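Note that this complex is displayed minus one protein chain, with the remaining chains in position.
Up next, chain A:
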Amino acid sequence: MAGQTDHSLSIFSAAEVEFIAEDEMIEIVPNIRMDALNLLCGDFGPFVPQIPCTVPLWLAVALKKRGKCSIRTPDWMSVEKLTQVLEAERESPREFQPLPFHYVEISRLLLDHAHDDIPEVYMVRSLIEDIRNVRFHKVESGLETISGRTHAVKLKNLSAMEVNLVRPFMARVLQAFYKHDSPEMVQQADTSASKRPQVVDRGPRRDLRPR
């Protein structure tokens, strides 16, 4: 089964998922005065002390690390909102609550580099961990329901990091089911070769020249 398709190419590393997330926009409050930045990914600034502005997350973290700004915690990362989300997640065993697509990466970066800008940071950290656990548990249970009849899966509101974690397994499982469910496979049921477990059936049998 391992040789069927190579999934290594389509796999994003966690670092790559974070890289994509770092382009999300976030609000900062600079404490310095700096000219506008004309970057390849857009124009930002000029930066004026105490005047909030919106920049990509990687830029915000870079400025924060250099002590040049504070980061305004996004609304969804408040204790109030997160508690609501957690409760809703626990109450609905099959649905995922809407959260920003990159909520895992964004919260990780902010907790690591801007924890002094987050109100009630310990509560926030713990809530997010709980949310991640509940959601992932749902994903795992969902995986158990995949069967031969599954030709498409809908995963509404799943986030980027969660997608990345299940991607290899889910893709392989769906593919295996699809392959073994296809009509050509069923027709070969009378050939004893396709029943032998150790034979990896890669497709319609090819006649090799008889000796």
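The criterion applied here is as follows: a contact is a pair of C-beta atoms (placed from the backbone, for glycine too) under 8 Å apart; a residue touches a chain by one contact, two chains touch by 3 or more; residues count from 1.
Everything below uses one rule, namely that contacts and distances are computed from a predicted model.
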**Message:** Missing chain, UniProt name, options "DNA excision repair protein ERCC-8", "AP-2 complex subunit alpha", "ALA-interacting subunit" or "DNA replication complex GINS protein SLD5": which is it?
**Reply:** "DNA replication complex GINS protein SLD5"
**Request:** Please pick, from A:D35, A:E91 or A:D112, the residue that touches the omitted chain in the full complex.
**Result:** A:D35
**Message:** Please identify which residue in A:I26, A:L59 or A:L82 touches the non-displayed chain.
**Reply:** A:L59
**Request:** Since one chain isn't shown, list which residues of chain A touch it in the complete complex.
**Result:** 4-7, 9-10, 12, 19-20, 22-23, 32-35, 37, 39-42, 58-59, 62-63, 66, 68, 151-158, 160, 163, 167, 170-171, 174-175, 178-179, 202-203, 206, 208-209
